[in-house]
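Below is one structure; the comments refer to it alone.
Removed from the display is one protein chain of the complex; every other protein chain stays in position.
Order of writing sets the chain letters: A and B. Residues in each chain are counted from 1.
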Amino acid sequence: MEFVRNTWYAAGWSEEISRTMLPRTFLNEPVLLYRKEDGTPVAIADLCPHRFVPLSLGKLVGDTVECLYHGLAFDCTGKCVDNPHGNGLIPKAARVRSYPLTEQYGLVWIWMGDPVLADPALVPDFVWLNTPEKYRAVHGTINLKANYLLVMDNLTDLSHAGFVHVTTLEPRELAKASYEVIEEEGRVWTKQFVPSMPVPPLMNIVKGFTGVLDHWLEMRCDPPGCMITYYGFTTPGRPREEGWGTYNPNIITPETDNTTHYFWGSARDFDLDDEEITQKFEVGAAYAFEHEDRPIIEAQQKILQGRELMDLKPVLLQNDQGSGRARRIITRKIKEERAAAEAIHDLAEQAVAAE
Amino acid sequence: MEFVRNTWYAAGWSEEISRTMLPRTFLNEPVLLYRKEDGTPVAIADLCPHRFVPLSLGKLVGDTVECLYHGLAFDCTGKCVDNPHGNGLIPKAARVRSYPLTEQYGLVWIWMGDPVLADPALVPDFVWLNTPEKYRAVHGTINLKANYLLVMDNLTDLSHAGFVHVTTLEPRELAKASYEVIEEEGRVWTKQFVPSMPVPPLMNIVKGFTGVLDHWLEMRCDPPGCMITYYGFTTPGRPREEGWGTYNPNIITPETDNTTHYFWGSARDFDLDDEEITQKFEVGAAYAFEHEDRPIIEAQQKILQGRELMDLKPVLLQNDQGSGRARRIITRKIKEERAAAEAIHDLAEQAVAAE
Partner (left out) sequence: MEFVRNTWYAAGWSEEISRTMLPRTFLNEPVLLYRKEDGTPVAIADLCPHRFVPLSLGKLVGDTVECLYHGLAFDCTGKCVDNPHGNGLIPKAARVRSYPLTEQYGLVWIWMGDPVLADPALVPDFVWLNTPEKYRAVHGTINLKANYLLVMDNLTDLSHAGFVHVTTLEPRELAKASYEVIEEEGRVWTKQFVPSMPVPPLMNIVKGFTGVLDHWLEMRCDPPGCMITYYGFTTPGRPREEGWGTYNPNIITPETDNTTHYFWGSARDFDLDDEEITQKFEVGAAYAFEHEDRPIIEAQQKILQGRELMDLKPVLLQNDQGSGRARRIITRKIKEERAAAEAIHDLAEQAVAAE
């Protein structure tokens, strides 16, 4: 299937990319991730162009990777720098693709599209992940056996929390509350504010709250892969700044047509040093993704068997507005990229014809 | 593949359908089975029309099923009766298919075709399963990784017993005995009668018989799925009523193109209260299906890999007459259903054109 390519996808948490080679597939392409001796992260195709053996089976020697099979060595730009056979001449074609990376917010991001467009400033803000003086953050990596759009649907339609996560995150009644959907320059916001709501289990568990609180629940989505959920409470009538806020990055990257990397984070702006609360967030988030969301999303994938959900004419509800907009943005971006590729192809043909 | 749809298929034994939701696939369609609070069995599509999550992951509340993902609730007719989101309006398309059921002979039967035609009187007689004052019956459920036609071939050609079940049911020589095949109104009978036959192991084991007995072996087949084997003995020259008879329902339902639900039963008309004999029948039947028939049928499926057996031009033997007739009835029924569907489609088009 086609994916948006000219965008930053999360490739891994900073500590996942190391001097031990990490093979990881993105958008159906096998990629090899590692760090140079100076710490710079590197991404090259995980595929020797000689016999198509994964380079990750080989050895990392200094900053170059040596293929296990016949010893061809590639530097971090993907260029073959050593052919140990015969006269040692290096064939022109002996190179593999390298991918632009940028390291921000404790994540290494990869650009699967045109390298010329890979501007590090395009990574959406996830400041909550790496500002320990203001936020205490936990994070993890999950792989889901489902197409990334099903994962995106799950995350952009926060109303599911009142059903799937009803014992922790939200009461069922939240689904009735009104909410706002805003689209601005390829970003979708879904915002809900509920005054004087009964305290949900999570805030009772971590803070001991009872009674009622004002509650905000907001999703910021930069399709295809960058989402964050703002989930917080404050004393009825008081400003948000006086309350208790959590900031939950939900960052997804298509692995294949049918599987998705899911990098989740959860940051809070209160009780930064309370390790008991930190652990509750860590264990609780992992539990929710593994045991509450995963079975649903993977069941959908099994039923769809590779068919596109929208082609099956699903019933639409009011709460689908966020995911609907996000899906339309993705469709538009894919079309734009296809059109741009065709235009370049036509120009090239005209140039050849003019010669 | 195409299946006969306008027929009653066994969906489960009565005790399998309960207040615990049971997801089961028939004819490639996911179906959810449960009982209403008053005990009536219900079958609806196991697929929420909103995001295509199996309803069986959700909750049974009274007589309605609530989807786990976003809480849409469906009644036992498949109608959405609660949308807990926003203003709560229920979209017209928010309904799932419901399937007619009838409960007879200790089985719940499902109609996968046109509901108008679902006449409960069409279920073939399996009185031996639920007449405890005259018959002692045992039963079980098996799932076979093979197309249902291969299972039907196995059952309708009883000659296999002299080879596959030679240590229990029949001597090899039975294959030589003549037999009769009768077709009447979509039902196929295969009948064999062998006078003064040496007692086979089973009757020696359960009754201690030795010497010779008259033996009947008959298969009644209502394609596609309803079969019963009559297997019995009597003292040479004496009427059947004086002998020892067993009645063995073999009821199959296609699960997918490549898998089959198999509901087997075994009833006898002698020593009704002898629990030792009952257990021998129960254990013996399960053993024969699991360890003698299953490996053969699943090996066929592996070799065929989805190809139709008859397309491979198999060698035909005399003993294939029963299964051959049953297969032709199925083919004819499928054609008739297709023709009827096309006729309805044409009439509808003419009606539209005439407007």
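A few points about this structure:
Operating definition for what follows: contacts are C-beta pairs under 8 Å (C-beta built on N, C-alpha and C of every residue); 3 or more make two chains touch, one makes a residue touch a chain.
This is a predicted model, so every value here is computed, not measured.
When the missing chain is restored to the complex, the residue among B:6, B:83 or B:159 that touches it is B:159.
The chain that is not drawn here is touched, among residues A:5, A:36 or A:70, by A:70. Seen across the whole complex, the unshown chain contacts chain B at 153, 157, 159-160, 162-164, 172, 175-176, 178, 295-296, 299-300, 303-304, 309, 312-319.
With the whole complex as reference, residues 30, 47, 49-54, 57, 67-72, 83-88, 91, 93-94 of chain A touch the missing chain.
One rule holds in what follows: only the chains that are shown with their structure count from here on.
Centre-to-centre, using mean CA coordinates, chain A is 48 Å away from chain B.
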